[in-house]
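Structure provided below as structure tokens; questions to follow.
Note that this is a trimmed complex: some chains were dropped, and none of the rest were shifted.
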Amino acid sequence: MTQIPTFSAKQIAKFIEGVIEGDPNAMVERFGQIDQCPEKGLTFLTDQKYAHFLYDTKASIAIVSQDFEPEEPVSCTLIRVKNPKKTFVTLLQFYDELKPKRLGISKQAIINKSAVIGQGVYIGDGTVVEEDVEIKDDAKIYPQVYLGNNVSIGENTIIYAGVKIYEGCKIGNNCIIHSGAVIGADGFGYIPDEKGALTHIPQMGTVILEDDVEIGANTCIDRAMLEATVIHKGTKIDNLVQIAHNCQIGEHTVLAAGCGVAGSVSIGNHCVFGGQVGVKDHVKIGNYVQVAAQSGIHRNVRDKTKLIGTPAMDATRGVKALGSLHYLPEMLDRLNRLEKEKEKEKGEE
Amino acid sequence: MTQIPTFSAKQIAKFIEGVIEGDPNAMVERFGQIDQCPEKGLTFLTDQKYAHFLYDTKASIAIVSQDFEPEEPVSCTLIRVKNPKKTFVTLLQFYDELKPKRLGISKQAIINKSAVIGQGVYIGDGTVVEEDVEIKDDAKIYPQVYLGNNVSIGENTIIYAGVKIYEGCKIGNNCIIHSGAVIGADGFGYIPDEKGALTHIPQMGTVILEDDVEIGANTCIDRAMLEATVIHKGTKIDNLVQIAHNCQIGEHTVLAAGCGVAGSVSIGNHCVFGGQVGVKDHVKIGNYVQVAAQSGIHRNVRDKTKLIGTPAMDATRGVKALGSLHYLPEMLDRLNRLEKEKEKEKGEE
């Protein structure tokens, strides 16, 4: 239940190019899910299976598909559109844009004089900006952020409270980085001496996030040893993900929470990884690859492959294999029985 | 080995309603584990199998079960109680309460004037409190915490250093949130365009932690899209756990470190999850469910089920199945042999 500025069905229908059915003056002042929408609520129905919630909703307005046929009377105003889900997202974005924008540079931020700061920038309390940092127009840096030497932040990018960005990392335009994310910590590289004591290999590279990249809370993206760990344009990484040094993550790829990608891995464009997937170092993964949650990938993967399991199998086979696991104890029994019968037969011969 | 205020066996026995055996004036000034307790130490024996440590301990006092029968002479003072473990926890709590309480609001905290702050509150250095925040009586907010607009913190709740709580999240009474936890970052929701570029769906909801909830270090609890991600009363979540948007986690449930719970999952009351468990989005899990570490749950789960494995199996079967995995290569050999013999037989016929 989210409070929003008040609008009428008429105003909303006009904005989303929908067709009103019911009272055009119905007013809404909050969003709500179809199953729990309160009074004066604006809700939406994307899936026919939830239609029963609509018949006794308290909502004032529901956005439905243009070909939705109610099986019972509906008391709220309907607005019919082509694609209710997409329309609803458009509305959410519209309302999101109405929120007051943060602006201005806090006197409680600690900003080195060398910083080059654009127009419309916000820098919050307690944020530390080190030497030779560039912050471009309309970037929003929340409180308690750390920007190391030579960091650059692109236009319109949002860095939430407490993000730490190490020296030299480059963040593109329209990026979002959530609290606790760490960009540019040292890659995990060691060289052992004769006795097995480990010496840290200095990590002299950096991290580059291209435009439209989003990074979840407490996610870590390590700096490269020499060059750059790169997250390419439009890629979205969820919370608590590990991207090790020297990785190249392609464009418009999605990694769900808890994934761990080891060093020097390359992942293609338009891939989708479920949660808690692991990828071995130096593996190359193609484009449009889909990986089920908790899989473990230890070999190169071709374009458009679907994978599941550890070690990752082709999804069709893998689903069967993992499903068969359940029968393994019985299989063992059956095998024992067959062998015993065979023995018996032999004895009889 | 933890330094504590000095007490005598007599004082302690009175407090815990135990029966002294040995010197009632034995003094203790620290805690210690039974296997390494130093001089003037207070230790406890909960499990008979560790009794041998007692016979040559340097401890001054040991708390033991009322029916403990030593097999060798014991030099330290014994205090006999009904339930040594529970009694020991009571003692730890007693000593914990003796620690000086943090109090007062640091001048180095950055607090918006609109904040409503109760009695007995502590707010540490560098903490940022944004607009319209409410902090109730006896809440302890450590340094470098971020409380976004409209956040509320319940009575007696402890927020450790560096926790980030986004706009609008509500934290109940007697909660504990450990360092680095991120409460209320955006849920991971995107809508693709025709070309596969992803647009962020604004997450307009919030997070609610009910009373007595504890959240581990660097754990992430994402805000809901429209309503609230809720952690119900008394639930304890360990470190580095991911709770995605729209989840409902029941009462008195325990999630160990590294779990990942995808979007819109509901988990019941009194459940216990081992570490690194993954749960698929929209899954519904009943009450009193127990899940072994590293399991992957992709279907709804009934009350009182015990689960293990990926995909999660009933525990009795699953333990056998995972145990049989070990024999899989041999099974393949045996199957080959049986088939070969069969072929041979056929050839002979």
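Chains: A and B, in written order; residue numbering restarts at 1 for each.
Keep this in mind: a contact is a pair of C-beta atoms (placed from the backbone, for glycine too) under 8 Å apart; a residue touches a chain by one contact, two chains touch by 3 or more.
A quick note: this is a predicted structure, and the numbers were derived from the prediction, not measured.
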Identical protein chains in the complete assembly, only 2 of which are shown: 3
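Operating definition for what follows: only the chains that are shown with their structure count from here on.
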Touching residues (chain side chain B, partner chain A) in the complex: 110, 126, 128, 144, 146, 148, 162, 164, 166, 180, 182, 185-186, 188, 190-191, 196-202, 204-206, 218, 220, 222, 225-228, 240, 242, 244, 258, 260, 262, 276, 278, 280, 296, 298, 309-311, 313, 317-318, 320-325, 327-328, 331, 334-335, 338, 341
Chain A residues touching chain B - in the complex, by the definition given at the top: 1-2, 4, 31-33, 36, 85-86, 89, 92-93, 95-96, 108, 124-126, 142-144, 160-162, 176, 178-180, 212, 214, 216-218, 234, 236, 238-240, 252, 254, 256-258, 270, 275-276, 293-294, 322-323, 325-329, 331-332, 335, 338-339, 342
